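Excerpt of the complex: some chains, original placement.
For reference, chains read A and B in written order, and residue numbers begin at 1 within each chain.
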Amino acid sequence: MFRGTPVRHWLDAELGEIFGVAERPGPGTADLIYDQVAERLADPAFRPRALFRRFGIDVLATTDDPCDDLAAHRTLADDPGWTARVVPTFRPDRYLEPGQDGWDKAVARLGEAADTDTSGYGGYVRALEARRRHFIEHGATSADHSHADVRTDPLPEPEAARIYRAALAGTATEAETVAFRRHMLLEMGRMSSEDGLVMTLHPAVRRNHHPPTLRRHGPDTGHDIPLRAEFTDALRPLLERYGTAGGFQLALFTMDETVFSREIAPLAGFYPSVYAGAPWWFLDAPDAIRRFRRAVTETAGFSRTTGFIDDTRAFCSIPARHDMSRRLDCGFLAELVAEHRMAEDEAFETAVELVTVNPRRAFKL
Amino acid sequence: MFRGTPVRHWLDAELGEIFGVAERPGPGTADLIYDQVAERLADPAFRPRALFRRFGIDVLATTDDPCDDLAAHRTLADDPGWTARVVPTFRPDRYLEPGQDGWDKAVARLGEAADTDTSGYGGYVRALEARRRHFIEHGATSADHSHADVRTDPLPEPEAARIYRAALAGTATEAETVAFRRHMLLEMGRMSSEDGLVMTLHPAVRRNHHPPTLRRHGPDTGHDIPLRAEFTDALRPLLERYGTAGGFQLALFTMDETVFSREIAPLAGFYPSVYAGAPWWFLDAPDAIRRFRRAVTETAGFSRTTGFIDDTRAFCSIPARHDMSRRLDCGFLAELVAEHRMAEDEAFETAVELVTVNPRRAFKL
């Protein structure tokens, strides 16, 4: 089932390099491997903090609900025995989608968390701004957004306010709630240009594609399926306003490879604020990563890419993912050197920058 | 004209490996080659059945009109001197498109073939079901569908019935006939989930792109041109109902490569019913086949692909096509082994499974 997939590679790497498993998983080795892993997990050297140090992680960013008090982050930051950075990320999707069930309750919670009256549009915007400040105070450097598209068409403020009230009253049309969400994504860009949170976009996925599985197992259970993405026109209002503004930074992620050479690389090549995000989710794999570098580099170079980040929930796969990415980038650089498209000393320098300079700059770490 | 194309390769392989032609085709060798091929064709060893056996074909599937009585298939099945399987495939496109000329007459023929009154929607559906049974009784394992898109939006039955009557009366609008076709594609999925015919989809081609050529030479004369494809949203109603239903199987083919990694692989990775179909038509060629494997494998592995099938009408090109596909798959596997992404014994096993296990399972052979 997993042959030729990164899941297989990650599994091999986790078992072999972290847990010291030498046997190939199979019916004849399953019990042996289970026992070996179980024994290791009981060892204090395999506790999460110990592994975190062993993995050499500089920064780990969680994604968090804007209403989260971030107490766990504060606890960790205050812990004298803990030196690595674990920072929150502002993830406001559900608060920006009046068309989704439970939006009215979410907005009410937002008002409580921000101690602000969100019965009107102005208070709602102020509440979002306040929660962003709360996140920044707790170390956040980014705000992460994932909607069906990334259109950023502005609404006149009275129209936004009118739709907001209608949505709370349950009378907004679908077209209105979509228009409001797009307007609010632009607003998120405005706030990022003001408070400095890097804006990261992961659009164009049909979440919960299979409703029966959603009902039985809940969201994030393997049936989110990508859609076509469009950035050129969608982001134009946002980039017209903030694309060349100092301090504003935007990282574009996609699972639609067609935009790599057609839209993302040209946008990152012109706008000093735009970074081409690392291949993500289904594309976080050897051949896809190579396609990404080949599609993006000729237009945007290396400096306009974020460098690799993973978004795994499988903690033990982190070393394997970063190791794989580094090997692939080095392989790509080696090809350029072998074809006399880059000098060897430049390739050595770029290989290091891609894991040091680039992600620190792109995500303001 | 043909350098670098698979047509050239197939022609070389056919002439050389089947007809023993050693000369390169050209003005100086044309007569010689013609005579040599003509002489061979007169030899009983070059009769279709002899070549069929020589080619080592296990199963050949024709595509047939739902009204076909399949007498030829029965004759062949009853022939004691014939052991290979030649099975029909249910291809109902024209009966599902009320917007096409001649649909009313087609539906009348369908009623006659099924001995069912098709003046109303209920009888029409029963007639389709009856003809599918007829095909299954004659060995069919698949129903093949090719429309401009694969949307499967359901209509309430009374609305479907109303449009059906309007279409027969010639008063249905274009929007109605499109809605009806999409509803009927969902109905075909329901029938597949009930009678077990594998549903295969080959969408998104503008047929008869050049009307003057259509008028002069008829359909299937080289001017069908691909269109953008979309599967994620289009198939959602179908997959919501039958995507995880036991026995339902769906093979997705495309000439729009953009959906390989974006839509087909993720769908095949989640839904146990969905298979990624082999590269088809313009994509049945070395570089395209490599792109397919590289785009699909990292998400869906090998087991969720159908394995190679060809849809040629050039009988003598069958060995060359399958040989080429096997060499390309083995080359891809060898790359994975060389890059330490797969063990050698696994690659050997997978190479065999791709031409044995996979197509038999995907098409219920």
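Just so it is clear, a contact is a pair of C-beta atoms (placed from the backbone, for glycine too) under 8 Å apart; a residue touches a chain by one contact, two chains touch by 3 or more.
Keep in mind that this is a model prediction, so the values were computed, not measured.
Displayed in place are 2 chains, all sharing one sequence; the entire complex defined by the structure file totals 3 copies.
In this section, only the chains that are shown with their structure count from here on.
Least-squares overlay of CA atoms from chain A onto chain B yields a rotation of 120° to the nearest 5.
Rounded to whole angstrom units, the spacing between the C-alpha centres of chain A and chain B is 39.
By the touch criterion given at the top, residues 230, 232-233, 236, 239-240, 243-244, 258, 261-263, 265-267, 270-271, 294-295, 297-303, 336, 339, 341-343, 346, 350 of chain B touch chain A in their complex. Residues of chain A touching chain B in their complex: 1-6, 9, 24, 206, 209-213, 222-228, 255-258, 282-283, 285-288, 291.
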